[in-house]
Structure formats: C-alpha cells, structure tokens
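Take a look at this one; I'll ask things after.
Excluded from the complex is one protein chain; the other protein chains are retained at their positions.
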Amino acid sequence: MEMKVITLGEVMMRLSTPGHERFLQSDQFNIVYGGAEANVSVSLAQWGLEAQHVTVFPPHDLGKAATQYLRQMGVGIDHVFSAPGRLGLYFLENGAMQRSSKIIYDRFDSAFANFDASHVDWDQVFDGAAWFHWTGITPALSQNAADMTLAALKAAHARGVKISGDINYRRNLWQYGKGPLDVMPELIQYTHVVVAGLADFENCMDIKASSYEDACDAAKKAFPQIKYITTTERDSISASENGLHAVLWNGKELLKSKAYQMTHIVDRVGGGDAYMAGLIYGLLQHEDQEALEFAVAASVLKHSIPGDANLVSLDEVQALVRGEHVGKLLR
Amino acid sequence: MEMKVITLGEVMMRLSTPGHERFLQSDQFNIVYGGAEANVSVSLAQWGLEAQHVTVFPPHDLGKAATQYLRQMGVGIDHVFSAPGRLGLYFLENGAMQRSSKIIYDRFDSAFANFDASHVDWDQVFDGAAWFHWTGITPALSQNAADMTLAALKAAHARGVKISGDINYRRNLWQYGKGPLDVMPELIQYTHVVVAGLADFENCMDIKASSYEDACDAAKKAFPQIKYITTTERDSISASENGLHAVLWNGKELLKSKAYQMTHIVDRVGGGDAYMAGLIYGLLQHEDQEALEFAVAASVLKHSIPGDANLVSLDEVQALVRGEHVGKLLR
Amino acid sequence: MEMKVITLGEVMMRLSTPGHERFLQSDQFNIVYGGAEANVSVSLAQWGLEAQHVTVFPPHDLGKAATQYLRQMGVGIDHVFSAPGRLGLYFLENGAMQRSSKIIYDRFDSAFANFDASHVDWDQVFDGAAWFHWTGITPALSQNAADMTLAALKAAHARGVKISGDINYRRNLWQYGKGPLDVMPELIQYTHVVVAGLADFENCMDIKASSYEDACDAAKKAFPQIKYITTTERDSISASENGLHAVLWNGKELLKSKAYQMTHIVDRVGGGDAYMAGLIYGLLQHEDQEALEFAVAASVLKHSIPGDANLVSLDEVQALVRGEHVGKLLR
Amino acid sequence: MEMKVITLGEVMMRLSTPGHERFLQSDQFNIVYGGAEANVSVSLAQWGLEAQHVTVFPPHDLGKAATQYLRQMGVGIDHVFSAPGRLGLYFLENGAMQRSSKIIYDRFDSAFANFDASHVDWDQVFDGAAWFHWTGITPALSQNAADMTLAALKAAHARGVKISGDINYRRNLWQYGKGPLDVMPELIQYTHVVVAGLADFENCMDIKASSYEDACDAAKKAFPQIKYITTTERDSISASENGLHAVLWNGKELLKSKAYQMTHIVDRVGGGDAYMAGLIYGLLQHEDQEALEFAVAASVLKHSIPGDANLVSLDEVQALVRGEHVGKLLR
Amino acid sequence: MEMKVITLGEVMMRLSTPGHERFLQSDQFNIVYGGAEANVSVSLAQWGLEAQHVTVFPPHDLGKAATQYLRQMGVGIDHVFSAPGRLGLYFLENGAMQRSSKIIYDRFDSAFANFDASHVDWDQVFDGAAWFHWTGITPALSQNAADMTLAALKAAHARGVKISGDINYRRNLWQYGKGPLDVMPELIQYTHVVVAGLADFENCMDIKASSYEDACDAAKKAFPQIKYITTTERDSISASENGLHAVLWNGKELLKSKAYQMTHIVDRVGGGDAYMAGLIYGLLQHEDQEALEFAVAASVLKHSIPGDANLVSLDEVQALVRGEHVGKLLR
Partner (left out) sequence: MEMKVITLGEVMMRLSTPGHERFLQSDQFNIVYGGAEANVSVSLAQWGLEAQHVTVFPPHDLGKAATQYLRQMGVGIDHVFSAPGRLGLYFLENGAMQRSSKIIYDRFDSAFANFDASHVDWDQVFDGAAWFHWTGITPALSQNAADMTLAALKAAHARGVKISGDINYRRNLWQYGKGPLDVMPELIQYTHVVVAGLADFENCMDIKASSYEDACDAAKKAFPQIKYITTTERDSISASENGLHAVLWNGKELLKSKAYQMTHIVDRVGGGDAYMAGLIYGLLQHEDQEALEFAVAASVLKHSIPGDANLVSLDEVQALVRGEHVGKLLR
C-alpha cells in the first residue's frame, strides 16, 4: 500500500531514567525522541505507509539528532524545518506498582513553538496526501503553533484530505493567553476523526454529557463533518498493570473493542498515539470494527516496548487481533 | 515542621548485581549505601524533618563516599565519626518469581563495630532532638556497639527524647559472646515504640505468646514504658509479589492497616525501615490509625524503588493513603 | 556424588538485546553462550556431577571465549574440538506482556555443523560415563552432525551408558536434504529417556495419537528400549507469565508434577533444558515422582535467571520442591 | 581550618555523551551538575572549607536532585532558593585528538535567571564569611541576575569580605539588552582578585593592552581596590593534550607557575574553576607563589576527572606541587 | 549542493567490545553498521550530498535495523534490496598501545554475497548520479558480487558517471575460486579515481614498481582512463598513535598532503573510507591540492569517533584544514 499520511507537531527529546530509578537517584538518562503526532507517523511507517512529519528543529546537533531519529524510524523529513530556538525536552521517570510515572516537561520557547509558519507551502506538504493528523497539543503551545495548525487544516481540507485530531487536552499547556475554547472549535470543524474523552468534550468543545454516546451526538451536531469519535479506556490498577479497551462511535453505533489486560507494562508513554496510528491504518484498510480491533491491539503492544515509538510490525498486530502466539517464543 | 530525629547504626556499602543477575554471573555491582537506621533518617529527611545519623566510617575514600551519600539524601552528618577499620559491606542478589533474593553480609570488624564510643558527647548529639531510633542490629554487632547503644539510650532517656527500637533479631549476628537476652532487655526498657514480631518477642524479650495481642500485653508488663508495639506482616507469594499490611498496638487496641498487594516488586530491601520511618513521622503528626496508614503506604512505595532508601515525597505517601492517582502517569 | 554425564551438541554465542528492547532499537547485545545440550551439562555441573560436553569451536577468539564459558560454568572441555568455520550465533529479543520473544538463528555452516567426527575416539569420550544426552537439534543441522550423533549413540550403547534424547523438532532446521523421519528413528532406538510432545511423536516417530499416554504406548512398541517418556506443558498467558508443569510416563503410569505459576518471567530460554537436566539428576538419584518434581522445580527457577544457563544450586531446587522460603529474602 | 566561602551562580544539569560519542550517535547522557561558581564551592568543600553556594532551583525533582548534588559534594545549601522556572541545562560532547569538544547551552529563562533577589537577606548570607566569589556569567544572564550580583557584592563589601571575580566573558550570553561594559565595571570595582585574560580586559573593562602586565597596571588604575589579577594559559595541542600554566599579578610582579603537560585529558570542563578554587584556598593560606602553584596543580588534576567537579584532596594537590608520586599506583 | 553519489557494497553489523576489553573477557557488544562503501555514503550525506547506497539485506529484523541505520545517517535506501540469507557480521576488538586491534569477519554466505543482481535496473540506479564508488572488497566476496560490480560499472560508464574505486586488496577474501588478477583489471578499466597502495598495484593490476610515481605511470599506461591515483600513508606507532598523510597523483605530479599526528586514536576503522569520501567531495568541489587536504583532514577526524561512520560536519573538516580551533572547547 502506498498511502501518504501527514502529521504535524513538536518532537521532543525524551530523557528517561534507566529501569525504575527515580529522578532523585539517577545519574544517567536514556535518550529517545517523541511527540504525540510524530509517534503516529513512526507507527504508520512501520506498517509500510509513507509518513511525512511536519515539524521544526533548531539547527544544532541535537536538532540534527532528532531529524536523524525520524529518518531512522522510516518517517519522511521533507517538511522538517530548521529555525533558531531550543529543542523541546521532556523528562520521564517510569513508575512501578503503586508508584506513578512522572513526566517533567521542558518545552516552552522551543524552535517549534516559536516558528512562524506563514511561509510554509502547505500545498506542497499535502501533495498526494491521503490523511492528515493533528493533536490539541500543538495549538496549546503558542499562538504561532495554533496558527500553523489552522493553516494546515485549511490546506488539507481544501485538498480533500481526510483529517484526524486527537483533542488531548492538557491543562499545563495553554499558557500563551488563550484557552482551548477560544481555539479548538475552529480546528475541530475541519476534522473527521476525533479522539476525545468526556473531559475533552467539555474542555475543548464545551459539551457536557453524561454518557459517551450523548457526547458524540452533541459533537456531531456542533461539528457535522465528524465521521468518527473514539477514545481508549484505561483501567489503572497500578503503574505495572492496566486494563485497556477502546470505543469507536461511527455515527450509528458505539463499537467496543476487545478488552486487554496488560500485566507487566514496560512503557506506557505513546500508548494513545499507537492507538491513533492503528485507527488511521485501520480506517484506511478495513471495516470499522476491524479498524478498532487493530488499533487497540497496536496500543497494547506499544506498552511492551521502551520509548515513545510503537516498533511493531503489521504481522504482530494482526496476530494479536487474532489471538495467535501471544507471548510465545518465536524462533 | 522542624523536628529533629536522631538515628544510630552502621551504614554499609551495598553491592548489588544489576537486574536479576545472579552472583555467579554478574561482572558488575551497583553501589548504594544503607543500614536499617540510616534508611529511617533518609526517609524522614525526604519528608522535611531534620535527621541526624550517628555512625562511624573509616577515613578512606569509601568512608567519604558513604558520608557524601548521607548528605546527598539530606541526612545530617554532624555526628558521623571517623575511625580506622573496614567499611561494612553487603552483597545483594535480587530474586524474581519463586527464586529468593540473597544477601551476603561482610560487616565484621568494621570501623563502626570496633568503635569505642566512650568519648562521644551524647548531650550534644541529643540537643534539641524530638526522637531517637535504634535497632537490634547494633547491639548484635560487638560489645562496643552494644555499649554505644546503651549509652545513647540513657542519654536520650535523660533528656526526655521519644525512643523507638526495631528489635530485628538476626541469628547470624550476635557473634561476640553475648546473646540477645543478655543485652536487649536492658535496651528495650528505654524504648517507647517497639517493632517486634512474635519471634522477636521470644528471642529478645523471652516472651512466648500465642497471639500478637498477648505478646504485647506481656511486653507492656515487662517494660511498662512501652507505648506502642508494631509489626508489618508480609505475605510472600514470590520474590516479585508480596502482600503487605501492618498492625499497631497502642496499649488499648490492635489497629490494623489497609492491606496492599505489591505485584511487581522492584526492591524489597528497606521496606521495613520505610515503615518505621513512616510510623515515626506519623506518630509525630497524626492519630494512631492515620500514623499506621501513613507508615504502611510509605513501605509499599519503597518496594518500587531500587536501593535501600525510600525516596518518596510526603505528597506521594499521602496520595497513596487516599488511594489517589495510583500508578497513573503524572504530567 | 561423582557421576559423569556426557552431552553432545552445538554451543552458540547468544546475542540478546538489553531489557525489553527490540532488535529495531537496540545498540547493544549482551553475550552469553548456550545450546540445548550444553545447557544440560551446565545445570548438572552446578549440582556437583561431572559433566563433559562434546562440541566443536572455531580456533579464533570467539571460539576460545565459548570454551572459557563452558569451563567457567564447571563443564569439562576434554572433548571440545577445534575446527575451521564459524561460531554459530543466535539473536534473542525478549518479549513482554502480549509481545512474543523472538529468536533469529544464524548457525548454518558452523564449525560444529561441518565437523567430520569420524576420527573421534568415542570410547575415550564415554570412559566412565553414566549418562549420555543428545537432542534432535544436532541431527537436524547437517549430515556430518547426524553422523556424529549416531556414532556417539552406538558407542554409548555399546558401553551400557544410559541415554536420554530430547526430540525437540524444529521445522526451520533440517535443511541438508533429509527429514526427521529419515534420521530420528534410528537414533531414538538407542534412547532410554525420551522427551517428546505430541508433535514430536508425529514428526520424528511417525506416531499419531490422540492422547499422550497412547503416544507413549505406541512409542514403546516401536522403540522397546524406551524406559521413560516425558514432556513439559506450558500455559503461555503472556511473555511475562506462564503456567508450567510436566508429565513423566514410566511404562506403567503417567505421573504429573505439581503445577507452577511463573508470573514475572525473566528469561524463558533454556527452560526445557533445565527440566531435562533436572530429570537426569532426578532419575540418577530418586524415585520417579521425586525426579519429576525436582525437574520441574529446576525448570521454574531457570525462568528467573537471565541467560541460557540454570545457575541454581541443589539446595535451591530442593527447597522449591518442598515449598520452602519461596521468594523470600535470604540473609 | 574553618573559613567560610560564599559563591553565587547558576547550577546547570550537565548532560554529556558517554566516552567519545558524538551527539549525533549517542542514546545516553551522563548526568552531573555544574556551574562555574558552584564548581569553586565544591573544590573548597573537598579541602575542608565551609562553602555555601547561593543559587536558585525550580521546585520539581530535577531541582531537588541538583540540590542533593551540592549537599553530596559537601557544599552548604542554606541559601539555595526555590522558584518557578526551568533548570538550566548544558549538553557536552567530549572531543578527542584534533576534534574539539562541544557544549550546547540550554539555560535561558531558568529559575535562576528569572529570580528576583530583592528579598534576599544578604547580611545573613555573608554572616561569618571570609570570601565571596562571583563570575561574569551571572550578570550576563539577565537583568535580575545582574542585579543580584550587584546586591551581593555591595553586601559583601560592606562586611569586609574578600571578593574574587572571574570575568569569563562569553559572547553568546548577554542577550537581555545590556553589554558587558554597561554592567561589569560596576561589579569589578568591588573585587579584589580578578581572573581575566587579555580579551576580558578589553570586553569587560575597556582596557586594551599589548602585554598582560600593562593590562594589569591599567586595571589597577581603573579599579584601585584590585589586589591580584590572574589567568591560566592553555596550550591546546589537541582535545586530548594541553599545556597549562598560570600567571598571578600581585601589584608588584607577575608570578608565573610551573608549566604542566596534560597528555591524556579526561574532562577539561571546570579546569578554570578548579584553578580559581585553588587560588582562593592558596591565598587564604599561603604566600603568593605557593598559592599560584597550588591553584595550577589543582587545575591540572581536574583534567583527569570526569564531571565539572574537582574531586581531589588537599594531599593530592600538595603532592603534585611537590612532584611526589605523580601517576603512581598508591596502595 | 545537490549532487548525487551512488555507492555499492555490503553493509555488515559490527559487534565491538566496549572500551579496550578483549574478546576473551567481554560480555557485551556495541552494535553499529558499516561497510567500506556505505561508510563513504554516510560521510557524503553528512556534508549535504545526496547519497544512495546499493546493497542487499535479509528480510528479518536485523536487516531492517541495518536499513534504518542507513536512513538515520542520511543515506538513501531507494536501491536497498531484500533477499534471503544472513546479515554479514564483523567482530571488532579495539587495541591499545602496542596491542593490535583485531577484526574477526563472519560475512560468508550473506544475503549480499549471494544476491543475483541480474534483475537490477541499473539505469534507474544511476539516474541523475554524478559519481559512483566501488571497492575491491565486493568482487572478492563471490561471483555474484563480482558480476554485480561489473554490471554497475558498465551502466555507470554508459551514463558518463564519474567512477572511483578503492582497490583494497584483502587476502582472506577471494575464496570463490577466482583471484584478483582474474577480476580486478576489467573493473579498474572503468575507474577514474583509483585508491591503491603499492601492494594493491601488484596484486590487482600486476604492476610491480619501486616508487609510487612509477606505479602510477604504469597504471595509467595500462588503464588510460585513470585520472587520479591516491593512497593514505599511515605510520603505526601504536594502536593509540598513528601518523597520517596522503598522496594524490593527478597525471602530472604527486601531490602530498599535510601530515597529521593522531595521538589518542578512538577508533581507526573507517579511516580510509573517510578519506575516500573526503576525496570525492573534494574533487567535486575543489582544486586537487584542496581536495587532498580536505580528504586527509576528514580521515583524521574519523579516528576520534567511535564506529565506522565519520560523523563530522563540513565546518569541522574545513576548520581542521585551516588549523582552526583544533581540540578546543567550543561553546
């Protein structure tokens, strides 16, 4: 399959303590790179799609290393821009048992957040694209980033590209003077596949509902272009064990995936992005229920892999959907 | 809160194999420092108390490194003495599943064990102190160490300092010609909060009882200054999974804590010391039941952290007591 | 006990990614050595038996390192031959949760597979030996290796040595023009203790049966020298959690071992070899049921240890059989 | 000796690639902490002086870890403030041979740089202090940091504290609208011991001179309170080999130290700070030439130690001054 | 500059012991990928050229990881083929002082060596290419590989592409029945820039000469299309210290580069490939002497970087050519 997907968003250097060490005791960080949208591109590239990630890095060696990472993972860098500023960072401490995992973000004033995208040739970016994916993290970073998101959405919309958006509301962001209700509704109105939990509906669409289906109905009324609304539901027994399933509303019904028990979580960061990538892949290829099952199986496998990226093959995801050789030793 | 706690005991260099490697296969050791009493001071320092640890190190670089460790963890070193001799060591191999963890002690003839404390100015040590904590490990090491413990207890008692003692009977120690019944009763009679299991009652207080409450009653009769007796109860399903709860006898009733299931243990060494620290903190701040819950929650969190030290914040312990965001990803 | 056991087979360098890293993300390999038969010798050497492993290494430093490994683990190298060629390799990626573990073999054209054993003095090899162990992997590698297995079996048989064989059929091997039914029956007819699952009966003995007991009966008819047939049964809940028990058919009845739940598997490679070693040790020492329990307990402990080798002591296996201090902290 | 030294400046988390790996290839960082002024305090604490470092950290775990580092190294944290913002970072790639070492700073908008020090009780800070050390890095960071430096200098001056300042001009700093000539002269006029190279004289004191002695004379005229001017002179043969000596002008003559050849440099970061610390220690204890020799020997030893901190003992520095057991194996 | 360079050759997984550990003592390998020709492409990609590497990998995860490596380093993978077989390996032990470095090759029967290239569309490969680079390693591996080299050379020649060839004679290769004189002359006759030492002239061109210039003259007579002949000259003082310079014969004169002393070599593997890349870059951009200086400076810097790849920027090479900030600390 040669379908082209465009993702847009900041890529941060992730610095995580080894094993279960706490920030207070570690003298080493493992380095990977990640960002909610780039993680989606990495997944899709593993599965053979052409994925191009639009982002901005500073021109120094850390920015080059981040660019190299995208290439290494199979993601296209045709639209990776270079601009002065910092490389966004996040620090991760992996929890265990009852102890929570912790992220300290250090991403303000990054080259990405400060980037003026007014000169970007969006037509070139979306040339030949089948899908565009964005998240609510980007417009939360800065006015520049919000403007870039809107410009991208308009251009994608104009070319008939399918659009997915992960609302992903985070209170700690949104420090540049605007709130999600000032910005998100305009962006959502270009979006066909929306990832949102109940809190996201309220914070970003001003929709208060007592059930997920009611929320979906209300969202459809407010944003009639929406085709799908979806979310994962996580049962956090401990940092080491979670239950996971997902629901997908397709305008007609609320489909529910198989539920998985994840009993020895290696790294849960990027689990939602793996789901999103699975859903994009699934909706491009399959019926709704199949797409949903593919997406949640992809997300489950992510939890077994260190780093942000879901380095699993199509075969592995499909085998888990079928329940085949789960956890075996494959020779 | 500015309360000052004094702890007394040997601090050993702990040499542990990485991950789940056995002694027979490892060519690397991770280094931390630990000792039952110093571990208590480290916990208390994390929670904002002033903790001073009384101990002895050899004057060479390993002794300096151990001193640095105490400072790093926030513990005061005003009463850390330097004397010739070895630095006590212990070697740790972390178990997994049905395989037990193993400790090889190499602590005989240490600078601490051989230290003649007769010149220590205990009044200076206990100046302004609210609490003193000792364990049964120290008097088991040598006559010198037993003498030091008694001298400290007498001085603390004379100044009206609250005193806790963790009986912690270990058969392999007590090699200097005396047994626990020769030494421990005199020490226990200065102690208000006693940590003891049924075997400790028998071995160190000559109290045989069929129930924990009976043992507590008998202990109170023999040692009327005792205010609290407590112990943790551990259900060892495997090296990786334990149940944990604790009981606290306050002279009136036997309080029982919430029971926790610890399903992915990272490092159980120091779990009892974390409990002790939690109880000291709790009894200084709270009602009995609250103190007990704080202590057991602190102990649970310790099991998720590599090393002897319980590097958790007050917020984290209190959140676990309340059952909040357990095992979540905190951003 | 001074019993001598001979094992025969290839020893490979095993290159595994650290922790749960995937091949696609790791820039480091941990090195150990392993092979189904050598793993048996290593186990037996841990338990005080004299174990000599017959194998072939190339004369370069990697071959020397492999030889050193055998010596380090207590295995005799009197019959380790040096011949030109490659050192066989295998690459291992450890799974977690629902994600399978993966092995990539790179063992073709090895010094072992290409070794012409016609000059080996088998009488010297089996001098004083009580037991000989082989597996179905060796005759699957090459005509030379199949010839060597047969020559060894004939010599062992001629000297009255007890013989065990782990059928261990693997489809990916058998690339030299012969199939298992061309080769295995002749080898099995010298074998007293056969490890075989239902698929092995079919592939290597042409025995199709609906129950394990029926298969055993049929095998006994075809190979009347067989005294014991056995297999482990693994319930793969995930890569991190398996159930394990074993059955042992002794000509009269099908004995069943205690079943263990292995909830935090560290490394499952070599689990079957640990079982085999346990059974050899057990049958040399004990009654059938005891032998079986020893074997399965040994296998369980293996799953807690990184590497191919089961570095556990007799005491540890026996304690697990008795259910003593399972998963405790031994000081 | 119980002399108290106060240092003031930002402490950054330093993230360096292991060994000689480049930023473009490393997936791990080693973590230490460092800053020109804190490095001085760490040195002095190693030598038995009381050193208190004045700085600001964010209240999150990385800030706590930095605080712990200072304590670990023996530095007092009585005047470490907590304020919102980032922890300053710097990334280090160690060069080798002809390849240069590289630092990427990421320190803008740190908690330190943004700290409003107007409420600091400087009298308390300097109570009992014998010496105060500052560098030109601090006033280069922000108006707030420049204000803090000036306030500290005035307070130190008022109490008769000896003051040293390392001019340390760096073009990449000074981004807040002022230049060094706007700020530095006022600060220098409180300073008795000035570290400056010829470029520093020009950039920060507007003194152009053809020889170092002329520059010193001119500086003395402009800043009559100056007692000593000093600089190290480094002959960079390669990243692995440097020559090093220093000069000290004491108002009367230009003393020159012994010249050292450093042939296998491990880590040159902090070499200048080690010199500064040595000079402070030396001037507090010795005649000028002795002080100079102590300082340059201390600096030489720093180049053999990974990290920013000069973890050498008094004995080691003094032995190098005397040329004793240089590079031997001390048992 | 947008010039496209094509390289052809096997890429091996390189497994090296950490630091200065010997094969006999290491239990870890560091993984990178390398091959004489791919190393050239990696260099050129660092300097902004479009580099496409033609090679073959097996379809398993190790082959994918090798492909990812090329992409990470900026090399195009449009002509990376997938075919069954092994991934070639080489094991490296880094020497020190008088102790030599050691390589154990394990590359026979690789997917690359066994690849039948008859279906490759060479016109597509060379479309838009300015330069093609091959080495004498490829035709030494197998008949298939020799055939592929010839086919590539004919196609490149037909399109007027500039061609460089590094003769690189290695006795241990050439195991498939032909010798270098059977194969190399035909390949050399398409080559404009030849890298050859005196032994290469003799072994691969049957040219015996007493001086390098005489050899060049003879080669020019035999292969009149040759424009440049070049070689590096290495003075091996020890594994840690080498002298290096290079000569370039341009048909008129024998140019000699500046000579460098490399006193603390980190990794000398790939030093020749770095030179080759520098020469290609230089000849595409500069006059002969400049090209030569660029090439040898590039090679020098390679010796300071772990791995096969010369991860240096244009700026860094050019600065070394100019002798600027050599070995300094760049902030």
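Lettered A, B, C, D and E in written order, each chain numbered from 1.
Keep this in mind: contacts are C-beta pairs under 8 Å (C-beta built on N, C-alpha and C of every residue); 3 or more make two chains touch, one makes a residue touch a chain.
Note that the coordinates shown come from a computational prediction; the quantities given were computed from them, not determined experimentally.
Shown chains touched by the hidden one, complex as a whole: B, C, D, E. For the chain missing from the display, the contacting residue among C:Gln28, C:Gln68 or C:Gln318 is C:Gln68, taking the whole complex into account. Taking the complete complex into account, E:Ile237 is the one of E:Ile237, E:Leu284 or E:Leu314 that touches the chain left out. On the side of subunit D, the interface with the absent chain consists of residues 19, 260, 262-266, 300-301, 303-307, 309, 311-312, 316, 320, 325-331, using the contact rule stated above.
As for the chain not pictured, it touches subunit E at residues 19-22, 24-25, 95-103, 105, 170, 172, 236-242, 264, 268-269. Think of the hidden chain as still there; on subunit C it touches residues 68-69, 71-74.
Definition applied: only the chains that are shown with their structure count from here on.
Shared contact partners of subunit D and subunit E, listed by label, are A. The pairing of subunit C with subunit E is characterised as same-residue: of all residue numbers used at this interface, over half are used by both copies.
The most distant chain from subunit C, with centres taken as the mean of CA atoms, is D.
The distance from the centre of subunit A to the centre of subunit B, with each centre set as the mean of the Cα atoms, comes to 45 Å.
Shown for subunit C are the residues that touch two or more other chains, namely 19, 22, 24, 27, 102, 264.
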